[in-house]
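Pasting a structure here, questions to come.
Shown here: the complex without one of its protein chains, the others still in place.
A, B and C label the chains in the order they appear, each numbered from 1.
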Amino acid sequence: MQKITREQLLAKASELLSNGTVSCVLGWGLGEFDYDVTPTIFKSVEELENGFVFNDFCGANFSKYLVNKTAKLEGKILVFLKPCDTYSFNQLLTEHRFDREKVYAVGIPCEGMADIAKVKAISGDGIAAIGSNGDKLTVTTLYDDEAIVIDTNEVLAERCINCKSKKHVAYDELMGEEGDVTQSNRFDEVARLEAMTPDERFAFWQNELSRCIRCNACRDACPACTCEKCVFDNPSSGVENKSPANSFEEKLFHIIRAYHVAGRCTDCGECSRVCPQNIPLHLLNRKFIKDMNEFYGEYQAGAEVGSRAPLVSYTTEDLEPGEVFNRGENNA
Amino acid sequence: MRKCSLEKINLLFAEIAKNAELYLPTQQTDGSAAYKKWEEGSVWSNALNTVRSPKDFFFPQTENLMKFKTEGKSIEVVDTRNALDDFVIFGVRACDVKSFDVLDRVFLTEPVDSFYALRRSHGVIISLACQRPSETCFCKTFGIDPAAPAGDISAWKTETEIFFEANTQKGKELLEKLSALTEECDDTVVSEQKEKINKFMDKLPLKNVTTDGFGGGKTKELFDLPEWDELSQACLGCGTCTFVCPTCQCYDIKDFNTGNSVIRFRCWDSCMYSDFTKMAHGNNRLSQKERFRQRFMHKLVYYPENNDGMFSCVGCGRCLAKCPISMNIVKVMKKIGGK
Amino acid sequence: MQVNEYKPLIVAFCCNWCSYAGADLAGNNRLAYPADVKIIRVPCSCRVNPMFILRAFQRGADGVIICGCHPGDCHYTSGNYFTRRRMAALFSMLDFLGIEKERTRVEWVSAAEGAKFAATMNDFVQTVTALGENKRLEDLRCKK
Partner (left out) sequence: MQRVGVFVCWCGTNIAGTVDVVAVAEALKSEPGVVFSANYQYMCSQAGQDMIKEAIKEHKLTGIVVCSCSPRMHEATFRKTAAAAGLNPYMVEIANIREQCSWVHKDMLTGTEKAIILGKAAIAKVNLNAPLTPGESPVTKRALVIGGGIAGIQTALDIADAGFPVDIVEKKPTIGGKMAQLDKTFPTLDCAACILTPKMVDVAQHDKIRIFSYSEVTEVNGFVGNFDVTIKKNARYVKEDVCTGCGACVEKCPMKRIPNEFNLGMDNRPAIYIPFAQAVPKVATIDPNACNMLKNGKCGVCSKVCAAGAIDYTQKDEYINEKYGAIVVATGFNPISMDKFDEYAYNQSKDVITSLEFERLTNAAGPSAGKLLRPSDGKHPHTIVFVQCVGSRCESCAEKGKEYCSKICCMYTAKHAMLTRDKYPDTEVYVFYIDVRTPGKNFDEFYRRAVEEYGVKYVKGMVGKVVPEGDKLKVQASDLIANKQLHIDADLVVLAAAIEPDKSARPLATMLTASMDTNDFFTEAHPKLRPVESPTAGVFLSGACQGPKDIPETVSQAGAAASKVIGLLAKDKLTGNPCVANSNELMCNGCSSCANVCPYGAITYEDKEFRMPDRTTKVRRVAVVNPAVCQGCGACTVTCPSGAMDLKGFANLQIMAEVDAICK
């Protein structure tokens, strides 16, 4: 259950729209069901009142939209940013991807978003309505007369269970209370895989990546993937490819994509959220983050604008590539 | 009509697999279902449907068309088509069965796509009625009865038994081969189930989605509607909707240079991609809005215009469930239908 | 010579200023190493894109080695420092995916280290030969 309500956000958006601070609002739009929320640009208070929604399914990270939506904008755009979104926001600013002057960022608190797949795993398919009551979700299905009550903590998205920060690192205005950077266990799953034998790891990833359908949703939703032209779409790059023709292509795409965002990925988790095949793609990004934290010192992409990522930096004392393996064995 | 106890279902699968490769929805590690080749120990998934549609069986995501072998400066063209064995797809839902009709009209009309035709001729489809449709289901909108799926054999599952009815010659032949494991029965149970399902259909939230306002001849009316801007504004341009769609049939043909040869293959393409149908002069759809509009205009206007009013959507609901930004054909139909 | 003896294919990226010169010196001194090693000259080890490494594996390489100037001696002052970080990250990721870590290596070989170049290549070929064919990053389409 979110501490901030739709009404509060609606009032704030309406106020900023009415007093001319912003010319439009990037927010969550009402869907067909209570869980399918679409990022929407609202241009009037009326539109907001009819379509603006805020609930436990507003996971989408809006930062990336700013790249395109601010390009030709008259006035400012209001964007609501959850703590994790602010990291992407800063990272995009670091990379000069949008004009900060065109954005009015409102930081909003987040108690973690729910994963509809986890809800359905409990309630079953055929959801009629999802209500929210305290820290419970009440799910009515087409098949049961009685609503099923679920503890929100049970259905939190993986990225929210392992939330890295409740603190906003960028905003013009903050609503609600500011939180702290959290002590998350987000690297535990990476560590679990690291502890496996290479054969087990290979089998694990072979199975996961074999489901890839190369829909590019991970890339297209990723706030770090804002290339004007992705190498995988560019016939003159020499590596363009449109389909996961075999297991090599699957690996190539995901290794290179993770490598390209290494040091730039804020670990927002959008890649895994949008993957239609539920491939735990965030683990690849987290592997890079974990490694670089261990090799070169703690670094959180997006924590501050203008920071220098580990891969575009160096010290004369860095460890040798051959040493990365011994390290793990010593740890274990 | 014949029936088989669910206790014997694995024997039945084994029997089918004796003569043909059998594919059925099995549970994957992430909990979702996917068609996998049946082998001893395979577990039939309880999920309503697979994430990937069964169109792969006839129109795989990548398919080699031919190969050019290079040796020095000489080139030899090699036909890469292999002989294909018969295969059976088990548990195909009514919507997906219907999707084969949509694909057939594209690939089997002249000029016939021989790759598709070959696969189609070898496949036997055993469909399965839906007992628990999801909130995302809207097959009824396209006149599909989930209680009476088509296919070579239709099947209905109860708590204890599974019922089969052959619809085609291929289906009859297969069912005959399974006679030792099945027994003849009347359609009482099935009729009851059909009735129950049909009754249930009225409870579905999308039951009122209608094709009114769409269909052939509507291009001029719909093409320039201002609503397209709003509908497409959040679209990421990924290919999820097209790749999970059972009826999307666009493909690209590409060459892969292996170093020793060039493999010419086709692979699914998506009208959502910026290089879709890119030609020497450039691209004919330049903005994401145009690409977005193309997808829905194709499904709801252009396709029916060329195919006697048949829509190229079957209401399976996959795109509703999988779109990263939850924009989908239902929202489009509701927004611009009847304009 | 056995006919079916397994011969690995090794791609070695060598920086122009140190390691390529080191390889030349190995030649000048007639220090033998297996012909399985094929050298590609790059201006600096920092020119080596992870894509090239994966490409080599895709096309049938069994091992890829990157050789550059010793840290601190880069002709371009900092190139190999970036190489060191990039390859550390990449190698660790490949290992994470269960790909044999012995197939990739970075070695610093100066222009004076002809003997080290030959010894490194002998050792690397031996290591990769022991591993056998690259199966985990192969692309079957590229097999002969």
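Just so we're on the same page, a contact is a pair of C-beta atoms (placed from the backbone, for glycine too) under 8 Å apart; a residue touches a chain by one contact, two chains touch by 3 or more.
From a predicted model like this one, the values you see are computed outputs, not experimental measurements.
Asks: Need the list of shown chains touched by the one chain that isn't shown.
Replies: Per the touch rule above, the missing chain touches A, B, C.
Asks: Among A:C230, A:L252, A:C268 or A:M292, which residue is in touch with the absent chain?
Replies: If we include the chain that is not displayed, A:C230 is the one touching it.
Asks: For a quick check of understanding: of A:L9, A:L311 or A:V324, which residue touches the chain that isn't displayed?
Replies: If we include the chain that is not displayed, A:L311 is the one touching it.
Asks: Against the chain that's been left off, what residues of chain B make contact? List them.
Replies: Touch with the absent chain occurs at residues 72-73, 257-260, 274, 282-283, 286-287, 290.
Asks: Can you name the residues of chain C that touch the chain not displayed here?
Replies: 9, 11, 16, 20-21, 23-28, 30-33, 35, 38-44, 46-52, 55-56, 59-61, 72-73, 75-79, 82, 86, 118, 142
Asks: List the residues of chain A that touch the chain left out of this view.
Replies: Its contact residues with the unshown chain are 71-72, 94-97, 226-231, 234, 236-239, 260-261, 308-309, 311-313, 315.
To be clear about the criterion, only the chains that are shown with their structure count from here on.
Asks: In graph terms, nodes being chains and edges touches, is this line, ring, star, complete or other?
Replies: complete
Asks: Could you let me know which interface, B-C or A-C, is made of more C-beta pairs in contact?
Replies: Most contacts of the two pairs: A-C.
Asks: Could you pull out the residues of chain C that touch at least 2 other chains?
Replies: If we look for residues of chain C contacting two or more partner chains, we find 139, 141.
Asks: Give the residues of chain B touching no fewer than two other chains, as numbers and ranges.
Replies: Those would be 256.
Asks: Show me the residue ranges of chain B that touch chain C in the complex, using the header's touch definition.
Replies: Listed in rising order, the residues are 256, 258-260, 263.
Asks: What residues on chain A touch chain B, complex-wise?
Replies: 29, 31-33, 36-41, 60, 65, 117, 121, 124-128, 142-143, 207-208, 211, 213-217, 219-221, 233, 241-245, 270, 273-274, 276-279
Asks: How about chain A: which of its residues touch chain C in the complex?
Replies: Result: residues 190, 193-194, 198-206, 231, 239, 245-246, 248-249, 251-252, 255-256, 258-259, 262, 284, 287-288, 291-292, 295-296, 310-316, 318-325, 328 of chain A touch chain C.
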